[in-house]
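Right, one structure below, let's go through it.
Here the complex is missing a single protein chain, while all its other protein chains stay put.
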Amino acid sequence: MNITRRHLMLLLPAAAIAWEHVLAGTPEKSPNYKMSEHWWSMLIDVPKCIGCGNCVRACAKENDVPEGYFRTWVERYHVADWGFENPVVDSPDGGIHGFPPSTQTGGKNFFIPKLCNHCVESPCTQVCPVGATFVSPDGVVLVDKEYCLGCRYCVQACPYGCRFINPKTNTAEKCTLCYHRITKGLTTACCENCPTGARQLADLKNPQDPIHEFLRTHSVQVLKPHMATNAKVFYNQLDGSVR
Amino acid sequence: MSVIKDSGHLFRLAIVFALGLVFFIGVRSIFVPKTFGEYGHFRGAAIADIAARPIAYAGRQACEDCHADVVQKKNSGKHVRIGCEACHGPLAKHVDDPASVQPEKLDTAVLCVRCHEANIAKPAGFPQVKAEEHSSGLACDTCHQPHAPSIVKGAGQ
Partner (left out) sequence: MIPVDGFMYPNEVELQWSVLIVLYPFLTGLVAGAFILASLERVFRVEAVKPTYRLALLTALAFLLVAPLPLQLHLGHPERSFEMYLTPHRSSAMAMFGFVYLWYLMAVLVVEIWLEYRRDIVHLAETSSGWKRWLYAAMTLGSHNVSPRSLAIDDRVGWIITIIGIPSAFLLHGYVGFIFGSVKANPWWSTPLMPVVFLFSAMVSGIAAVLMLYMFISWARGEKANALCVDTVAKYLFYTFVIDFSLEMLDLIHRIYESGESFRSLDFMVHTRLYIPHIVVQILFGTVMPIILLSMTQVLHFSELVRKRIYAVASAATLIGIFAMRWNVVIGGQLFSKSFLGYTTYKMGFATREGLLPAIVLMVLPFGILWALVKLLPPWTSPIPAHAGD
């Protein structure tokens, strides 16, 4: 596309307006974000997930996630007709390049995106010896990388395997629910880029948020409820075979 | 009385411990970050640090302002709910400086198949094909316009 001077005359003002939309999210522009008014969670609509891996790629780009480590990932399940207890699961590179054609036939097959569950009774924050990981007042479990010792106790304590040690900073790291975005009125990178709406950010404190209606009318579960972590990532139609 | 005289060394030991305690309290007041404990058992300033991270994906709202025509076409097709950056990649930098930062050229052979290549684990109702058989090696956008992918007679732009 050749950009003529005429094009520029039309484009630049429009670009300025567009940039306003992005800037609308910077701290200077939204001093009105009050942590106490929000309680963040996420909804995963399992029947909608197509395993494209867009979320994994978007997260990696938005958050500089080091290669080989995952703040979010997608698992593919194959449950044979009598194989409820032993699903066959794979997650090639966390699903970052999508999934190759399945070698399985028959049975029940689906994708499960996973991320930090931002637990209210978070076992990872319980075990942190110094207070480097914590639950923010608006319900997001975060890591203070200036304070973290890299002892890895939190990584051991997470039942969901969502934490890792960043080899560049030698500190613990995990999904932050794109805190830098959601505090500015944007949605998370994974939700923004999910083509089917399988992932949706939700604010439990917002009475208008569609999640309230959704939770009332659908069969929704969390991962590993027996761990009693009070997880806040809700899965619609989560199959019992999911680990 | 002699008990006190003969415990002199113990008092000295106690003093050493007391000095250690004072030293510890002193070190603590210097090194504990000032914002620690503001909201809970963590450094309060960490929240602002984390929130200050620069953004990579602008969000679909930002695209509409310049590219309204494309958005309108997209709204008429099956890809209506997909964000622009889902295919075009992170473009906050492009929004900031549209002339110098251009989005990457997309390769349909990689891009379209990630969603639409047939896979047993994808929902049955989701449009999926075996790309090789479907198009005999032709690029997807030979027949499908990605912004409004339904095939129109005489397509091929």
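Which chain is which? They are A and B, in the order written, and residues in each are numbered from 1.
Criterion: a contact is a pair of C-beta atoms (placed from the backbone, for glycine too) under 8 Å apart; a residue touches a chain by one contact, two chains touch by 3 or more.
Quantities reported herein were computed from a predicted structural model and do not represent experimental measurements.
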Could you tell which one of A:110, A:147 or A:235 touches the chain left off the display? A:147
Contacts of chain B with the missing chain: which residues? 2-3, 5-10, 12-13, 16-17, 20, 24, 27-28, 31-32, 36, 41
For chain A, residues touching the missing partner are 69-70, 73, 75, 86-91, 93-94, 114, 123, 126-132, 147-153, 155-165, 169-171, 227, 243
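Just so we're on the same page, only the chains that are shown with their structure count from here on.
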Between the Cα centroids of chain A and chain B the separation in whole angstrom comes to 8
In the complex, chain B residues that touch chain A: 33, 36, 39-43, 46-66, 79, 81-83, 85-86, 89-90, 92, 95-96, 98-99, 113-115, 117-123, 126
For the chain A and chain B complex, residues of the former touching the latter: 3, 8, 11-12, 14-15, 17-19, 21-22, 25, 27, 35, 47-54, 58, 61-63, 76-78, 97-99, 101-102, 104-105, 109-111, 131-137, 142, 144, 146-147, 176, 179-181, 183-184, 186-187, 189, 192-197
